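Heads up, one of the protein chains got dropped from this complex, but the rest are sitting where they should.
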Amino acid sequence: MPLISFVWVSTLAKRGSGISILSILCSLILSAIVFTRVWNGQPQHFQVHWFSVGSYHLTAGILLNNLSAGMILLVSGVAFIVHLYSIQYMRSDPYLRRYWRYLSLFCFSMMALVVVDNLLVLYMFWELVGFTSYLLIGFWYKRDYAVQAAKKAFIFNRIGDLGFLAGIMILLNQFGTLNITELFGDGGAISNAMIEDGVWISGTHQMPAVWLTLAGGAFFFGAIAKSAQFPLHAWLPDAMAGPTSVSSLIHAATMVAAGIFLIARIYPIFDQNILMLMVITGSITSFMAATIALVQNDLKQILAFSTISQLGFMMLAMGIGAYDAALFHLTTHAFFKCLLFLCAGAVIHQLEYFKQAAKIEFDCQDIRNMGGLKNYMPITFTAMLFASMALAGLPFTSGYLSKDSILLYSFDWASSQTGLMSLVPYLAVLTSLATTFYIARLIFKVFFGSFRQKQRIPVLEPPSIMKVSLMLLVLFCVFPMFSWNPFSVENSWILKGFSADVQVLSQSRLLHILVPLLVTFVSFALIYLASIVYSKRDGDGSVTQVARDSFIYELFYHQWFINKLYNVIFVIPLMYLSRVSSILDNKIVDGLVNGAGRSVLFLGALSTFVDRYIIDGIVNLLGSISKSIGNVTRHFQSGRVQHYMITMILLLLTFFIFKYFS
Amino acid sequence: MSVLSILVFLPLLAGLVVIMLPTAQQGRYKYIALGATLLQLLLSAFVYINFKTGADFSGVHQRRQFQFVEQTSWINLDLGTLGRLQIDYFMGVDGLSMPFLFLTSLVMFVAVLASWEIKTNLKGYFALFLLLDMAIIGVFVALDFFLFYLFYELMLFPLYFLIGMWGGVRREYAAIKFFLYTLCGSVFMLLIIIGLYFSVTDPLSGSHTFNMIHMMDPANYVGGSIFSPSAGQQLFGISARLLAFIVLFIAFAIKVPIVPLHTWLPDAHVEAPTPVSIILAGILLKIGGYGILRICYSIFPEAAIDSSWCIGLIGVVSIIYGALNALAQTDLKRLIAYSSVSHMGFVLLGFASLTAEGISGANMQMISHGFLSAMLFFLAGVIYNRVHDREIANFRGLSLLMPKFTAFCMVAFFASLGLPGFSAFMGESFSLIGAFTSESVNGLIPRWMAIGGSLGILLSAAYFLWTFQRMFFGELRLMGGEDWRIQLTDVNTREKIALIPLALMATLLGLFPALVFEKMNSSVLELIRLVNP
Amino acid sequence: MIPVTHFMIISAILFCIGLYAAISKRNAIMVLIGIEFMINAAILNFVAFGAYDKEVNGGQIVALFAIVLAAAGVAVALAIILNVYKYYKTIDPDKIHNLRD
Partner (left out) sequence: MNDFLPNISLMLDSVLDSLLWFYPELVLGILFILVIITDLFFSKRFQNAVFLLTSFGLGVVGYFILLQLNAPSETTVFSGMIRPDKLSTYFKVILCVVSLLFLLFIRDNKELKSHDKGTGDLHAILIAVLFGMNLMVMSSNLLMIYLSIEMVSVGSYIMVGYISGTAKQTEAAMKYALFGAVCSAMMLYGMSLVYAFTGTLNFIDPAFLSGLSSVSTLSSGIALGMIMVGIGFKLSFVPMHFWTPDVYEGAPTPVTAFLATGPKIAGFALLIRLLDSLGGTKAALDFNEILGGIALITMIAGNFSAIWQNNVKRMLAYSSIGHTGFILLSVLAFSQAGQKALIFYLSIYALMNMAAFMLADYIEEKSGAKNLDEYKGLGQKLPLTFFLFVIVLVSLTGLPPTAGFIGKLLVFSAALEMYNSTGSLLVMVLIIAGALVTLVSLFYYINVPLNAYLRQSNHEVEITEIKTFKIYLSLFLTIIILVLGIFPQLLTSFIVI
């Protein structure tokens, strides 16, 4: 199979843009071939002996099934487009070669990540994508915040990686293999293992049953760090410090999806507790991030929170057992989020040019500084519009299909749940609506209204290569790519492909029709609202002006009211709710992180102190004790010979007395 | 004269040549040393390639399964009633020692390249250096305890002088501290060696022996002798064998080093000249680990099992304590030194687990740390040579000035913090896996130790990244101003020659750990069978 | 016949006096005299007990040797003390303490 070759091509592609593009194109073609062969066919599996430790013989190999084939096509596809885009986007950067090198390395590791068949190798690439992401976030290493963000991203990922590693340890311990097929395949080790009397038994090995939950939890922990889920999501917004093309590829489409991918790949390990945890995490994250996105002003930040929110959706879907829907959403999301970022990148890129040309200072990423761009950049606008519609889940887009499926599943699932859990689908709907609103806000603020800079130099449409890549992505945002029936999720071939081995969608008809209709309707209403709020404004675009509009004021007020409410609650230990506010988010998560950092530093200082004064002190004390013994003995050496004699005789006498009279 | 002897005595020969050559030719000393180490490297590569693996070559406690064996009677003293003092010149390698030979040779080679910075008293320097080289190789190949001890002690003096004479400002203090610390362990080791000698007889000749392999077989112990496993003698209220284990363990643990016996290390590393730091971190620490496996574990298996909980705990404490200390350091070399403490903690944790993964991982960690710490110290030396400063805070934005140097640093830092794809990851993760598995395999150490140890991975990421960020990123800002800017040139060819093999080895072993694991696997299994049957 | 214990007592007293002189006198010559006392105490013992050792006469022989050796020792010591006087202008052992810790 040609897979090996593309791995090589990718590794070799460390020089220059040409080779990179070429190699990623090769990868794309190869993976397309692979895809067509594997999709809905027999999973393919190749492996070679890697090394043995003790009785474990570890193999490294490639496992191709629907999941990995789909993912690899997705990754290579998105990567190709981003590469294309980057040619133009990064053209003027002085460290271009470094950029291509990193990007190639990333593509290599990401693609390897999705196909490998061994958890340890998976882990290696898992960390490697984290590492390349570190490199790319910190690409502009002269900027302090970029470096900080890179470090933060790496450390956060590392925390998650620990979970992953712990999971690997548990599995290796229990099953003695890390091969994914052997572990999770049909009749694999996991399905054969059973729990009896609180003991988790697999063959001859056994552990307390809690370790099963812990193993799932560990992997889940790894996944939430990578996929930026609450509470380890704080790195992703910061990661926007990297080049936008990178953000689109890594932090929107591929790497962050790796967490979801991992969960999909090792799905059988998760027991009910962890699935429940997934639901909770997913819904909290998606809702929280969506609300945060509502009030952000930085273009990329909005998109970042949106990504977090969408990933939360996927996580939620995973948790409720909608394995297929989650992956479907993953696929569609990859494309439209990538497109969103690329468009945003185009906007920012062009504004940078404009800024240079007009010689004025403003923040190119702040949406308050934009407006009316649809006149200047129609193509970008169109692309962005499609993407946004997909994100909002409007009909005829890919997002509609996938998002709806998740919502439907969640309603299904909720019907079997009681208590607080039954609220999950409503929260999801709410989130979905919030999503519609913030993305509408974004679109209107950026593209409608009038341009908010005084200079009359036109902002230009991005160069053609960028345009081409945008248009390519637009294709993937519309329904036909995924399902011929724009309203029927069930017909989606991707969903079918993924669900083959999981479960069949079964739902009550009424709900199936009602929910999408309702959501769509409200969405449109919200878009309209947003258009009223944001597009009609012109000129300075100050918030006060918005605030005067009573209806919108009301709405805004409510938004902030919630934040204030959380502000109050923040004192009480319900801290996680407080993350609805991005400000608080920074304060708490970052505060915790910084606090942890500081306390670690303090501990470090403390241990240094211990080292220097206590341990060394003891050592030196021993030295001085021996010296003082010497001092005692040498005090007899007075230099007077008669003293010597007296001492000698006294010592002898003492000795005799001790010997014979005691 | 087989290849091991040549390997051991080649440096000595070169050292003699250095001594004989008149001082007028001192420019050639380094080339002589370089040649000798290069030759040594080739020889050890030869050993590596010709090393046979498999269950028939596992070694550890089977004399005939060792390879490249040399055994001739060396000292043969008739001691009247004490019997004969039979000391053999007995060398050989098995899977436990062979990888270290290669490591030593490579690190030594790099250290010679780093020795270009030495400007004063070259004759003395290279003579001592080569003597040290010989002693280290000797430690790894010796199978007679006496011979082992001989080489073990022989390492001390060259190191003392190398640190003391060519070191930094506080070199005197560092050298003495190092010397006393290590000697403290080894003097008591001698007592145990003698005790063992009187407890063990050669099954063939019936006389007492220093042969380590005989010491590993309980059948060879004289009934009722002090260290006889069956006699169960007591000393000061605890079992004599346990006491002996502890004494030996401490002796080696000082080398490793463990918390709280580690304070010599930061001082010695910081004050030592770069090549000596490289040797110290790259090889010396491994001798401690190697000794624990080869001697403590093999000769006193039941004591090893009894104390594995403590050893595991020490490992975890070392990992975390070392990492915390590293975080607080402002001197680059000190930081690396403390990171060594932390990294060697994994080794102990792996040992304590007594599982195949744990011990293989620990060995891998040692080898990987050998390459990486050598690289790190070399890199620290590069900077120090140019501007004679190592304060992290005094550098900023170096990546603009020295891109290649930054690239090497990046490899070294990220490899050290356990990025997969590099050897350290394999070592650390398998140590941890071993520690984790231990509870269900042999129940020696609890699982939380593995979890605790994995915290170290996180902390190491923290301090390395922080340092990396502080020194290399951001705008260029140097304390020494324009002078430094001129002095801080990028790495030159010689430095590249030294760094590339190290980086290459770290990557190679990370991608193909089989290169090490396969070679030692059967030995490790054999060791575990021996210790925990 | 004087009982042998008397000799022993005398010699013990003699020895103690000698020892006391040796360690307390502020004059090196006096110290030497003290030492001579001690030796004589021993000699007294030897001679007294030699009476019971008729066959070998060990005691008497030792006594003779001891007298000679003591004389030799004292001669050397006197010479040394003379030298000391040359440098220190005193022979008080208590005042001669250049060599000390």
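Order of writing sets the chain letters: A, B and C. Residues in each chain are counted from 1.
Criterion: a contact is a pair of C-beta atoms (placed from the backbone, for glycine too) under 8 Å apart; a residue touches a chain by one contact, two chains touch by 3 or more.
These numbers come from a predicted model, not from an experiment.
Student: Quick check: which displayed chains does the absent chain contact?
Tutor: By the stated touch criterion, the chain not on view contacts A, B, C.
Student: Would you indicate which residue among B:L156, B:L458 or B:A514 is in contact with the undisplayed chain?
Tutor: Hidden-chain contact among the options goes to B:L156.
Student: Among A:Y145, A:Y426, A:Y613 or A:F636, choose the residue that contacts the chain missing from this document, as touch is defined above.
Tutor: A:F636
Student: Touching the hidden chain in the full complex, which residues of subunit B are there? Just list them.
Tutor: Per the touch rule, subunit B residues meeting the hidden chain are 74-82, 85, 121, 124, 149-150, 153-154, 156-157, 160-161, 164-165, 171-172, 175-176, 179-180, 183-184, 187-188, 190-191, 194-195, 197-198, 225-226, 235-236.
Student: Under the stated touch rule, tell me which residues of subunit C contact the chain that is not displayed.
Tutor: 4, 8, 11, 15, 18-19, 22-23, 28, 31-32, 35, 38-39, 41-46, 48-49, 52-53, 56, 58-59, 61-62, 65-66, 69, 72-74, 76-77, 79-81, 83-84, 86-88, 93, 96-101
Student: Since one chain has been left out of the picture, which residues of subunit A touch it in the full complex?
Tutor: 623, 626-627, 629-631, 633-634, 636-637, 639, 641, 644-645, 647-648, 651-652, 655-656, 659-660
Basically, only the chains that are shown with their structure count from here on.
Student: Which chain pair shows the largest tally of C-beta contacts?
Tutor: So the chains sharing the most C-beta contacts are A-B.
Student: As a test of understanding: of all chains, whose mean C-alpha position lies farthest from that of subunit B?
Tutor: Between subunit B and the rest, the longest centre separation is with C.
Student: Centre to centre, by mean C-alpha position, how many angstrom separate subunit A and subunit C?
Tutor: 99
Student: Using mean C-alpha positions as chain centres, tell me how far subunit A is from subunit B in Å, no decimals.
Tutor: 39
Student: Any chance you could list the residues of subunit C touching two or more other chains?
Tutor: none
Student: Scan subunit B for residues touching two or more other chains and write them down.
Tutor: none
Student: Per the contact definition, I'd like the list of subunit A residues that touch subunit B in the complex.
Tutor: 49-56, 120, 123-128, 131, 138, 141-142, 144, 147-148, 150-151, 154-155, 158-159, 161-162, 165-166, 168-170, 172-174, 205-207, 597, 600-601, 603-608, 611, 615-616, 619
Student: Which residues of subunit B touch subunit A in their complex?
Tutor: These residues of subunit B touch subunit A: 177, 181, 260, 262-263, 266, 321, 324-329, 355-357, 360-361, 397, 399-400, 414, 419-421, 425, 429-430, 432-433, 436-437, 440-441, 450-451, 454-455, 457-459, 461-462, 465-466, 469, 472-475, 512-514, 517-518, 521, 524-525, 528.
Student: Enumerate the contact residues on subunit A facing subunit C in the complex.
Tutor: These residues of subunit A touch subunit C: 634-635, 637-642, 645-646, 649.
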